[in-house]
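Note that this complex is displayed minus one protein chain, with the remaining chains in position.
Letters A, B and C mark the chains in the order given here, with residues in each chain numbered from 1 onward.
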Amino acid sequence: MTVRIQTEDFDLGQELISMRLSGNDRGNIGALVSFVGLVREFTDNSLNDGDSINTLTLEHYPEMTEKALTAIELEAKERWVIIDSLIIHRVGTLQPLDQIVLVAVTSAHRGEAFKACEFIMDYLKTSAPFWKKEATSQGERWVEAKLSDDVAKERWK
Amino acid sequence: MTVRIQTEDFDLGQELISMRLSGNDRGNIGALVSFVGLVREFTDNSLNDGDSINTLTLEHYPEMTEKALTAIELEAKERWVIIDSLIIHRVGTLQPLDQIVLVAVTSAHRGEAFKACEFIMDYLKTSAPFWKKEATSQGERWVEAKLSDDVAKERWK
Amino acid sequence: MNINILYFARIKESVNYSSENIDLPKDVVTVTALKNYLALRGENWANLFNGKQVVRAAINHALVDDMATISAGDEVAFFPPVTGG
Partner (left out) sequence: MNINILYFARIKESVNYSSENIDLPKDVVTVTALKNYLALRGENWANLFNGKQVVRAAINHALVDDMATISAGDEVAFFPPVTGG
């Protein structure tokens, strides 16, 4: 179980190879599920749909972030039989097409890896202290939380 | 939408970068979900649990395989709003820790990408013409289909 | 009518060849009828096609159930439940 908060980009291929091949349990891994969140080129919300995005800046609460993400990983490990999990979340100022977040989960069987990975993302979206601000052609704007993310989280209760 | 059947290994990082960055719709991609299936070191079934695996050989029905996988991708595209999908499945003789299959899906939002990726895997497991034969310390043995895979497919009906 | 039959995996090994071209009797027009017809070839075949084992079928590269109709020139494939992925 690993959590990393960083400004720099990550090498997705290297991170996934390392999930596959490092660790004493590597011979038991039958499934590797990963999610990457990316910066889109256009805003996507009811107020100003379709403005083009120049930058996306992520603020966070440093003393709390890693603790919150570790708690989510531990909860996933309680609920499903997984071998390992990795969360990398970037902060600072990003451009369209940039990688924002990686969640990767290994397990013996695919069902558990899919569920744990999606669970981690749904909880990260609603309980990890990150805030996005978009700089668009129309100015700067804090991204609004989405009701659909609360709904997604409720499924797991 | 791409399907590839091949004996050689694939570069997971390169494949995912190409999903992210190629294609006219790349600016709309907010989510990239991928699944990699891997050869484990030990058998995992009721008959001879825990025999160590020397090789895993995948046979397929060449004229049917690509058609079956393309049909699964098309069905996923009917059911969810996704941007692109990729299936790579290896055939021939593999070793423990080798990559067997990659399914990757891009979409604007994570929910659709997770569902489409898991759907494709569940259908691939139960309707694409591949058969696995394990060579273990105890001899060769065709891998038995799992009831749990049929159950996983039933969820999507 | 004349059709091609393909066998895969465990079934291919059991019947000991991978494909054949045969002329079917007139009354063999469904997958079930074809399985019953093949089962008459001997013990090996009977064990496979007497219904006690799950044998899946495809016609012209599409999965079908046993009630599917076979036409002249079809490629019919028999194989065990798939185990890819």
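The rule is short, and it goes like this: a contact is a pair of C-beta atoms (placed from the backbone, for glycine too) under 8 Å apart; a residue touches a chain by one contact, two chains touch by 3 or more.
The model shown is predicted, which means the values in this text are computed figures rather than measured ones.
Touch, as defined at the top, links the missing chain to these shown chains in the whole complex: A. Residues of subunit A in contact with the chain left out of this view: 37, 58-61, 63-64, 67-68, 89, 100-101, 121, 124-133, 142-145.
Please note the rule applied: only the chains that are shown with their structure count from here on.
Taking each chain's centre as the mean of its C-alpha atoms, subunit B lies 26 Å from subunit C. Averaged C-alpha coordinates give centres for subunit A and subunit C that are 48 Å from one another. Those residues of subunit B in touch with two or more other chains are numbered 37, 121. The set of subunit C residues touching two or more other chains comprises 85.
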